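One structure below.
Left out: one protein chain. Kept in place: all the others.
Chain naming follows the written order as A, B and C, and within any one chain the residues start at number 1.
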Amino acid sequence: MQPPARPPLRGGRPRALAAAAALVALTPISACAVANSDDTGTTGGGEGTLRIVLAQEPPTLDPCDASLTATGAVVRSNISEPLIERDPTSGELEPLLATEWHRTDPTTWRLDLRSGVTFHDGQPFTAEDAAFSIDRAVHSDVACNVDGYVFGGTELDVQTDGAAALTVTTAEPDPVLPLRLSFIEVVPRTTSTDAKVRTPVGTGPYAIDKWETGVSIALRRNDSYWGDAPAYPRARYVWRSEPSVRAAMIDNGEAELSAALNPEDATEDNSVAYPNNETTALRLDGTQPPLDDIRVRKAIGMVIDQGAIADVLFAGLADPAAQLVPDGVVGHNADLRAAPPDFTAARALVADAADDGVPTGKRISLIARNGQFPRVSETAEALQYQMARLGLNVRIQMTDSAAHLEYQLRPFPKGAGPVALLIMHGNQTGDGAFTTSQYLLSDGPQSTFGTAALDERIAAAGALSGDRRQDAFAAVFAAQNDDVAQYVHLAHMRGLLGRSADVRYEPNSATGDELRLADVRPAHRKGS
Amino acid sequence: MTVPTPAAPPSGAEPALEVENLSVDLNTASGTVRAVDGISFAVRKGVTLALLGESGCGKSMTALAVAGLLDPVAEVAEGAVRVGGTDVLRLGRAERKRLAGPVLSIVFQDALTALNPVQTVGAQLGEPFRIHQGLSRRKAREKAVELMRTVGIPEPRARARSYPHQFSGGMRQRLLIAMAVALGPDVLIADEPTTALDVTVQAQIMQLLADLQAEHDMAVVLITHDLAVVAERADNVAVMYAGTVVETGPVHEVFAAPGHPYTRGLLDSVPENVDRGQRLRSVPGSPPELTAIPAGCVFQARCPMARDRCAEERPALTPAGPSRAAACHFSEELASA
Amino acid sequence: MTATPQDPGPTAQDPGPAPQDPGPAPQDPAAAPRPAPRPARWWTLLGGDRFAAAAAVVLGLVLTAALLGPVLLGDAAERQDLRASLRPPSLDHGVLGLLGTDVLGRSMLARLIDAAGTTLSVALPAVVCSLVIGSAIGMWAGYHGGLRESAAMRVADVILSFPSLLLAVVALYVFTPSVANLVLILAITRIPVYLRTARAEAAELRSRLFVDAARTFGAGSGATIYRHILPITLPTLLTVATVDFSFVMLTESSLSFLGIGIQPPDVSWGLMVAQGRQYLQTAWWIAVLPGVAIVITTVSATIIAAWARLATDPAQRWRLTAPRARRARANRGETPS
Partner (left out) sequence: MVTFLRKRVVSSAIPLLFVVFGVFCLARLTGDPVNLYLPLSATPEQRAEFAAANGLDQPVLVQLWDYLGQIARLDFGESLRTGQSAAEMVFAAFPATLQLAAVTMLIAVAGAVLIGCAAAYRPNSPADRVCSFLSMTAASIPDFWFAIMGVLVFGVTLGWLPTSGVTGGAEVWVLPIATLLIRPFGVLVQVVRGAMVAALTAPYTRVARSKGASEKRVVFGHALRNAAMPALTVAGDLAIGLVNGAVVVETIFGWPGIGKLMIDSVLQRDFAVLQAAVLLTAVTIFTLNILIDACYALLDARVRQAAPA
């Protein structure tokens, strides 16, 4: 992710040489100290340190990449903060670094900013910083992940209005601009616009103390924080990709909080379940026979036993789904419920299609990603087995993220044949527009096909607000099930947060993306 | 055929090596079998005794039993091995090791595998001095060079730094002999010392052994299957068959008038003992499996003279004259034939 | 005078108990002129070694399962029943429920049998391919030496330097994932092992006399390698191959752990262990049973390989007899025939 100016890190070569020399010199004698290890005691914590174990090391800590799961868990609301935040439970927007916002005309929003806030490096937070942060995320060369994620191609113009106010102008009217802005983390205007920063500065309750590559990230409390001081003076992140090891670390008192545990390892003492807003579904490629026949697609939907999959494979940590968004997201249709499987009817549909010359025996690739969610390969096997009972020829293909993305995103790979892609969609924004534009539009980036009728409904719904917006998107989801059937929904998932008995913390639907350390308190008996 | 006269040395009353009723058992998949069955012989200093027999008759196993080098699957079942009057079988391991080299030594066949391929010959030849005399590496090396000169290795100082594979077969056998006689043992067992060598080299090696025997006044047990070597180099002979000694005596007497049909058969198979134009005879058949040793005479299956008695009763090794003995019911009949 | 006809030739080996081995199998080749008294009865030897016999039975069962499993099982290994998820091993649910069920309610017993076939169809071809290719190149390189040897060795270095997981990712995500691709990768990554072993042995043999002799008689290099180098190198290579057999199974399992091994719905023991690891605390049988299957199969293969190596090597065969060491001693001459 380099800017076009090619050599951005001009110290690379001498450092590499020095490292090589050091390596040669050290290897034989340093057999008792791992490189990068520090000496902060056996569990690496110490009194007053909150220890969190993630599933993987964050690739960067740049706040503009905070929509990456591992990065967000560390950065969001801990190191840097957005102007506005969305309450994950109520779905309402709450003030943070902006105290107030309103629409001054259809394309312009004005935000009043909080005063008396300083960055970790002592600089005061001003409107210039806020404008800079938006500009950096959307316009700079840093290739910010958040840019495409929430702004797509939206044109923005940001102006400061004194030190404590900001106006944002969009080319088209944008009713959910404040929601979009809630994804932008504020950084000081001195932050690089050429490259991502490794140790970002923010206004959050914690500041980065030390990032030992491959080993840990240590945070310390920001004592000049504008809000309530967090309970723990220090925090330390480590990462283990094996869920059982993460669970073992909670059990063994080596960590207080852990990302995603597996149901098998979870006990009441070491974990707590929470709805993580993720929904699993099977996306059927409606452009390829036999999946181009709606009877075949609907038959698949009828034969899949969502209830059993949710109960057995997801260990009850899921609810059968009938749409892509869970309750709490604008557009969720409470009337859509997963029906129990109906093998006979499904079989009849497929037979019908076969009679009409649909090549139902053609091989369908069922593609899933390793590590997508716990027991993903078992889930794929269950789906394959259930689809095979219909007489469909289904072959499982497990992939890694990169290969899965090839199938997930337009342009789709050529010559792949009919594909049933196991997807997991998490709508972090709380609004059905994000889901529908991605997954349901005929030319949506993650949609294989659609209908003109549905496209129109989606466009119309996007311009509405309030209850009408809710009803319109709910109708869109119902229409997908009745008229399009691109998706066979599996379940609304719940995550498992590893939590030791030493801390108090209630996860919410945003916990997977942002883990607010300031909300973590020691349990009544003081943590050891 | 010249036979050296067994010159009894002054201390001759006491044999240097005396083996009495030695039996060795082998543990096999199908049970324990007796590979060496109650054999006895004695050698005095300066005298060479040949243990003669086909391969598999137990002669090498006898040598290993005497030297205390049996593999774990074999064990001495009974008997005594007296070296200078002491029964070494009753000695502890450490005491026995103290004798190995200065008192009792052994030369193996196939010198290529008997020499350690990854050590210089100098180090290997010096080892006995380091073990038994506690010499330093350097002094042991000096001794090794001296030994190499004694056994006729040219340029010994330079070649002491060489490895076994850099020597010819004859030279390697010389090295092995040098190693065995390094500490001037009283008893030297030579196990087929010339088998792997060509004829001219064989003669040189045998001569070297004879010279060293004279020099150190050693008792030599020469294990061989080669009648010619026995005839030329040994004073006494013990003929072995299927784990037993079937005949003993001075070489010239035994060869002149064998007292056992097996000895007779062996001698008849040698070309020089056969008239021109006559077919070479060999002993028909093969020795019995050790698991299937018959109840009576061990040789009965191949014996031209076998009778009913042979199947029932095993002949004991009975004296026939002052220095001879044979294990045949009909040895007198054979001698008179 | 020359040696008697029955005597060992000049290349006779170790005079220890080996050639005198009275085991029921044919005697040592030194006694070759003798007609072999009995045909080779390897099963007797096998029966004599309880460990080897048990190992042979285990391997036989695994092979039978792999070959006949699909026929006998029908779709039992695929049949899912989410209501029967994670049943522990018990006698309550018929034969198929004997070893419990996995999370999808499939019979563990049926899956283990089904997986035996896949596991072997990955491990065996991978081992055989790498063995054949690696040994051929290695012996060729070692026999010729020089530039060809250097080139082959550097090729081996290059292969060794490639992370096998990169190859696995390429094969899985670029080409269609299949057992054949996995075999190919495992075979390629294991070639250097055989290449290096075969080269070392061939280079050593190259210098030995008999190869020189074969060469001067005008034999082509291929023929010489086949006739003179291969037979001597083979035992070592086969031993390496047996050790590799377990390595290949474990690598396949590790690749499954990283998500790049055998892909469901195909199932191998390695994949079962990898998938079952998450149930170690709640449903031990899912990961432990296939793990045990891997362990006992590879241990059996190793035992059989060690046994076969001894049994086919006359100089070593007597070792097979050791465990029966202290049997009741047979009396002299009374061992049943």
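Quick notes on this one:
In this text, a residue touches a chain if its C-beta (ideal position, glycine included) is under 8 Å from a C-beta of that chain, and two chains touch if they have at least 3 such contacts.
It should be emphasised that the depicted structure is a prediction, and the values quoted were computed from it without experimental measurement.
Although one chain is omitted from the display, it touches the following shown chains in the full assembly: A, B, C. Looking at A:163, A:339 or A:405, the residue that reaches the missing chain in the full complex is A:405.
Screening B:83, B:99, B:151 or B:317 for touch with the missing chain picks out B:99. Of the listed residues A:113, A:238 or A:259, the one in contact with the hidden chain in the full complex is A:238. Counting over the whole complex, chain B has residues 64, 67-69, 71-72, 97-102, 105-106, 108, 110, 113-120, 127-128, 131-132, 163, 165, 176, 179-180 touching the chain that is not drawn.
Even with one chain removed from view, chain A keeps its contact list with that chain: residues 1-4, 8-9, 11-13, 15-17, 19-20, 22-23, 26-28, 30-44, 59-60, 67, 141, 143, 145-149, 152-153, 195-196, 198, 213-216, 238-242, 244-245, 248-249, 251-252, 254, 400-403, 405-406, 408-409, 438, 445-446.
The set of chain C residues touching the chain not shown comprises 14, 16, 51, 145-146, 149-150, 153-155, 157-158, 160-167, 169-170, 173-174, 192-193, 196-197, 199-200, 203-204, 207, 239, 243, 246-247, 249-250, 253-254, 257-258, 270, 273-274, 277, 280-281, 287, 291, 294-295, 297-299, 302-303, 306, 319, 322-323.
Convention: only the chains that are shown with their structure count from here on.
Listed here as common contacts of chain B and chain C: no chain.
When every chain is reduced to the mean of its CA atoms, the largest separation from chain C belongs to A. The set of chain A residues that touch two or more partner chains is empty.
Interface residues of chain C facing chain A in the complex, by the touch rule stated above, are 78, 80, 82-83, 85, 102-105, 169, 172-173, 177, 259-260, 263-265, 275, 277-283. Residue ranges of chain A in contact with chain C, taken from their complex: 243-244, 262, 264-265, 305, 308-309, 311-313, 370-371, 374-375, 377-378, 380-382, 384-385, 396-400, 402-403.
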